[in-house]
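Only one protein chain is missing; all other protein chains are in place.
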Amino acid sequence: MQIFASTPLDILLQILWVLVFPGILFITTLALLWEWVDRKVYARMQNRIGPLHTGWRGILQPLMDFFKLLGKEDLTPEKADGRGFAAVPVVMLVLSLTLCMFLPVVDVNPSMPGVQGILSFEGDLILILFLSTLVAILIILAGYFSSNPFGQTGAARTGMLLVSFEIPLIIALIIPATLAGSLSVSTIMNTLVRSSPATVWLLMLPFIIFLITSEAELERIPFDVSHAETEIVHGWQVEYSGKKLALIHLAEDILLVYSAGLATTLFLGGPYLLEFIPLRLFSVDFATLAATTWVGWVYYPLVFMLKSAVVVVILSNMRAAFARWRIDQIVRYAWRVMVPLAILSLFIVQVALVYVFPMLGVV
Amino acid sequence: MPRLGKMERELLRGAVSKPATVVYPATKRGLNIPKGLRGRWEYAEPAKCTGCKICERVCPSGAIEMIECRPEDVKTKTGYRPICHFDRCTLCNQCVESCPRNVLRLTGEFEMAYLSREDMVIY
Partner (left out) sequence: MTSTEKRVVIPPRVSIPIGPQHPALKEPGMFKLTIEGEYIVDAEVNIGYNHRGVEKLAESNTHIQNLYLLARICGICSATHNGNYAQAVEFAAEVEIPERAKYIRTLIWELDRIHSHILWLGVAFHEVGFDTAFMYTWRDREVVMDMLESISGNRVHHDMNTVGGVRRNVPDELVPRLLRGLDRLEERMKYYRDVVIYEKTFWDRVAGVGILETDVAKRTGAVGPTARGSNVPVDVRFNDPTQAYIPMMDTGDFEMVLSDRCDVAGRSVVRVVETLQAIDMCRWLLQNMPDGPIRERVRPRIQPNEVLARHEAPRGELIHYLVTNGTDKPERIKVRAPTHANWVSMAHTLRGNYLADAPIILAAIDPCYSCTDRVVIVDAEDDTMELVPLDVMRVRANKWYKMHPRREE
């Protein structure tokens, strides 16, 4: 959105972008859809059926749950810090939506080459990392604002998760940036798509690290210690009810969209699929068609959704395959395995960029 | 040696095989209802009943009550017949076993939700 809005039509168009299509409405719909995919895959892996009755195969079930929670009684505990307590869900929703604005879904800025996010500027990767850390801090605040022992324990555990998984997450995201030589999410993606296939091998390990860390950031099994149901009764969420809980659930779903979208963008080539086929028809003709006409507005989101769905399925599979780890085991595992692994992969990438690629003549 | 993801193969197999869930109220397929199920109480053969009140006496939960035969009932020897307050019944089958003349029976019917206590009195 860097182009200066010159005419009223442009302003209207930009508002539409933010509010409707690649923006809030689209992201929210996608969030509810991903929750359905997540629940359905989780259920099928457990040999169950999952959501069934609301809509086609229960596809509207997350929406119904959201509406149902909106209609429930909203309680604030007496001891809680009322204003902070009420602010957390809203801020969390806003932050998660903001995070999604950086994902390049369609080409909103045709003047720049390649697909751009609604918000896209040099250095936005740093902002993304900052915002996602802010979400975790917000969770800690939510736990302490509720002044419930379970909430405080959950908040403390979220803090432990934060210190253990933030570093591998950052390193995993830095690697594509070093490969592309840029700090803007959209630019990284557009550069990586055009770079040589050899980079795919370098991105494998960071991709796995990113998946594991995002599972931790999203607080899902095996890392769901901060709202472990059987231990501390949904931890920091324990005192939230009604509308606030609905907003928190929506924010969590949107964070799932963000995580899956970021994995798609940085590691899986973003909304490009057919362009990778080394035929002139696809790599040149179709690419220009998609980039210049309305075809892109249909094709790019579909490819983005397809790739994100694959990531969501992988995340659900991880959720189904493991038991919950204890917090000390998670911290130990994070510092003994994840951090060295992340540093090692960064090292490999640097070596490859400085020595191996010039030697092999790959650009 | 413990390893991660021991159940992964089972998960994938479970994902492609038929779900174990029985979509019960929509279909009864897969419920495996056995022949000898102890279900709803039934006053099966009123003609044989003598009104001896044994069933009332043995019932562990006090579900069976002897009432005087109404005009539409088959007249028993003592003039009494059992009814079952089904909300109290624990489906233990003892009345059926203790009945000397095989009057009572527990049928295989298992859908026993009612809206009021009056509906749960089985005549």
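Letters A and B name the chains as they come in the text, with residue numbers starting at 1 for each one.
Please note the rule applied: contacts are C-beta pairs under 8 Å (C-beta built on N, C-alpha and C of every residue); 3 or more make two chains touch, one makes a residue touch a chain.
Treat the numbers as computed from the prediction; the structure is a model and nothing was measured.
Peer 1: Check each of B:Ala44, B:Cys69 or B:Cys92 against the chain that is not shown and name the one that touches it.
Peer 2: Residue touching the absent chain, from the options given: B:Cys92.
Peer 1: Take the complete complex as the reference. Which residues in subunit B touch the chain that isn't displayed?
Peer 2: Looking at subunit B, the ones touching the missing chain are residues 1-7, 10-11, 14, 20, 32, 34-38, 58-61, 90-94, 97, 106.
Peer 1: For subunit A, which residues lie in contact with the unshown chain of the complex?
Peer 2: With respect to the unshown chain, the touching residues of subunit A are 45-48, 149-150, 152-153, 156, 221-222, 224-225, 228-233, 320-329.
Note that only the chains that are shown with their structure count from here on.
Peer 1: Counting in whole Å, what is the centre-to-centre distance of subunit A and subunit B, each centre being its mean C-alpha position?
Peer 2: Each chain reduced to its C-alpha mean, subunit A and subunit B end up 53 Å apart.
Peer 1: Using the touch rule from the top, collect the residues of subunit B that touch subunit A in their complex.
Peer 2: 4-5, 7-8, 11-12, 14-15, 17, 19-21, 23
Peer 1: Touching subunit B in the complex: which residues of subunit A?
Peer 2: 41, 43-49, 52, 317, 320-322
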